[in-house]
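Note that one protein chain of the assembly has been removed; the remaining protein chains are unaltered in position.
Now for chain A:
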Amino acid sequence: EFRRFSLERSKPGKFEEFYGLLQHVHKIPNVDVLVGYTDIHGDLLPINNDDNYHKAVSTANPLLRIFIQRKEDADYSAFGTDTMTRKKNVLSNVLRPDNHKKKPHIVISMPQDFRPVSSIIDVDILPETHRRVRLYKYGTDKPLGFYIRDGSSVRVTPHGLEKVPGIFISRLVPGGLAQSTGLLAVNDEVLEVNGIEVSGKSLDQVTDMMIANSRNLIITVRPANQRNNVVRNSRTSGSSGQSTESSLPSSTPNILANFLQGEEESDEEDIIIEDSGEPQQIPKAAPASESLESLTQIELLHESTQNGFLPSSEMSLNHSAGSISMEYEVQDAEHKSLEEDGTIITL
């Protein structure tokens, strides 16, 4: 069934409002639906947040064609695959999903079902001789699967070349996570673990740090094989050489931010069983407003929400608290809105 209604192009409002409007217009207030639109190329694109909603509204000339589909029988593969020339097919596919079954497609799930995978990160802030790798163990049964050892490496220091002790990857377990990512190799020198430099730390210390961070391990290495490095314009490959230590401090704030953020994202919550009941995750307590810590926490939360992640815990905010600081209030509002729409992303 088709409905036609108008929106103010300059002030489209938020996606939730729009979503509510759609549900209202179609009189399906309690049905979960997927919203999509066709862009100027005729591709069917999803609308599920403020950004792509705004984009969709801005592309309307003047008409914006929106497709609504029940979530249960949605066919995700339809998104982003079709062009104008096969517009009819799109429509028919969407409207009569049964036909579509004949074509085997690679099924790509919705963003909320995506699972983070191991990757190279922070390429832009690191010197090209270094590589920062995030190993995600989530959802795989593979062991992290690598070994480290003591060794020594040559560094350029103000006093000339100097041999300094370092930590190296000594072995990769076949079939392990580290090997399957292809991002780490034997003899890579480990420089940092989750933002903390390993220099001056013993092998056992570094081992413990890695294991303690194993749920979200970010290690910065100097790959043994330097030929696969990304060469950026900012530096000519000739001069970059091994002179790396000097460039590290400038990136520290980023490293720190990244680390802290990563920690919040990944930190699994402890489980509590009350009175021998069902196990459940332990929620975070509402931060008390006076302490320094609480400020830090709020900022962290702020940052994480901006990244589209929300800690999976319920935010039971203590409204009776008297002296609530300004940051707190901002945070408060944002939380509420996020809670209402119910699209909490769980990693």
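General remarks:
Please note the rule applied: a residue touches a chain if its C-beta (ideal position, glycine included) is under 8 Å from a C-beta of that chain, and two chains touch if they have at least 3 such contacts; residues count from 1.
As a convention for this text, contacts and distances are computed from a predicted model.
As stated in its UniProt record, the chain not included in the shown complex is "LLGL scribble cell polarity complex component 2", which appears among "Sodium/hydrogen exchanger", "Mitochondrial import inner membrane translocase subunit TIM22-4-like", "LLGL scribble cell polarity complex component 2" or "G patch domain containing 1".
For the chain missing from the display, the contacting residue among A:D32, A:D51, A:D124 or A:D150 is A:D150, taking the whole complex into account. Residue-wise, the contact with the chain that is not shown comes from A:D208, picked out of A:E17, A:D51, A:E162 or A:D208.
One chain of the complex is left out; on chain A, the residues touching it are 137, 143-150, 170-171, 178, 194, 196, 201-215, 253, 256-257, 260, 263, 268-276, 279, 282-285, 291-293, 295-296, 299-300.
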